[in-house]
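So, chain A:
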Amino acid sequence: MTELIRIKDAEKYYQLEKTEMPALTGINLVIGSGERVCLMGPSGSGKSTLLNVIGCVDTLSAGSIVIAGLDAATLKDAQLSEFRNRTMGFVFQSFNLISVLSVFENVEYPLLLQRLPRHERAARVEEVLDRVGLKDFQRRGPERLSGGQRQRVAIARALVTRPRLVIADEPTAALDHETGRAIMELMVEMNRSAGSTLIFATHDPAVARYAARLVIMSDGRIVDDREAA
Partner candidate 1 sequence: MEHLRVILSMAARNLGRNRGRTLSTLIAITVGLLGLTLLDGFITYSMNGFRDAIIKSGTGHIQVARSASYFDAGDTNPIPFMLDNGKAIDAQLSSIPGVADVMPTMAFSAVLSDAGTTGFVQVSAWPMAQARADLSLRTVLAGRELAPQESGEILVGSGLARKLKLAPGRTLSLFALSKGGGVNTESFTIVGISSSGIAEVDDISVTMSLSDAQSLVGVQTEPCLIVFLKDTGVTAAVARQIATAPKGSAASGLAVRTWEQLSPSFQAANSLYQLILTVARFIVLIVALFSISGTLSVSMIERYREIGTLRAFGTRKRQLLVMLLVEGLILGVAGATAGFLAGGGASGLIDALGGLPMPAEPGMSTAGITVSFTPRLSSFLGNGIWLLAASLVAAFFPGMLSLRRTAAELLKSR
Partner candidate 2 sequence: MTNVMIAWRSILRHARRTIVTVSALFVGLAGMVVFQGFLGQMMQGFRDGTILSGVGHLQVAANPQYFVDGEFNPFAYGFKDSAAVARTLGKQPGVTAAFPSTGFVAVAGLGDQSATLLVKAYPADRIYFAPSSGTIIPPSDRFNLGTLVDGSTVKPGERDCLVIGETAARILGAKVGNVVTLMGILPGGNLQGRDFTISGIFSSPGRDKSFAYTDYATASDFIGMKEPPVLMVIAREVRAVPAIAASLPRSISFRTWKDLATLYVQVSTILGSFLTVIRAIILLVTLFILGNSMNRTVLERMREWGTLRTLGTKKQNILLVILWEGCLQGLLGAAAGISLGFGVSAIIDAAGGLAYHNGAQTYAVMVRPGLDSVWLNLVPAVLTAGLAAVLPGLRAVRLTPSQCLREA
């Protein structure tokens, strides 16, 4: 298994008035291509912070993170943007769909940044929407979708660029149990077929079952890192 992510001695602090609040402390983690990893821990354990750092939407206070051979700290903002667009896909707890764009346009958006020709964009969008079962909903606005449908659109958007890494922060937290289960099964299935690495965060043990590897976090530290049962 080739190495995709290497995090070494990573620390992250937030400034709260005059106090430094540690969010991550002494994180060392290696994740390989194709792995399905769950970051698990209670609220405030640092899961989202670690996901943000891996997703290059936030920076470390100390330590290093190398993704696909690139040290994130050496990249300028524009370079990081392009790197995220080509390498990663994101699924958020609150779906974070763009309300003024239709389903089709939401999923198409990351491809616009890559300047792909129109016909190729359309083909990819339709393909991925078909896979998530929303091909007939292309023209709808997000406000006319259920929670589960919105998360499907978010998954489609995350995967349309064929990223090496998919990051999902509490992807089922805003959904009911049944829908959440369906969403996780969809994500796992698409992850398997695409061969991408999936890292997701949750505090729900039922959701954590879908991972092949569990990284347990508490108070900003990794307290356990093991294969899932």
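Quick note on selection: all candidates are chains of the complex that A comes from, given by their letters.
Just so it is clear, contacts are C-beta pairs under 8 Å (C-beta built on N, C-alpha and C of every residue); 3 or more make two chains touch, one makes a residue touch a chain; residues count from 1.
Every value quoted in this text rests on a predicted model; they were computed, and no experiment measured them.
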item	value
Touching chain, any copy counted, for chain A within the complex - options 1 or 2	1
Candidate 1 partner contacts - residues on chain A that touch it in the complex	52, 55, 57-59, 77-78, 81-86, 90, 92, 94, 96, 98-101, 105, 109-110, 112-113, 115, 118, 157
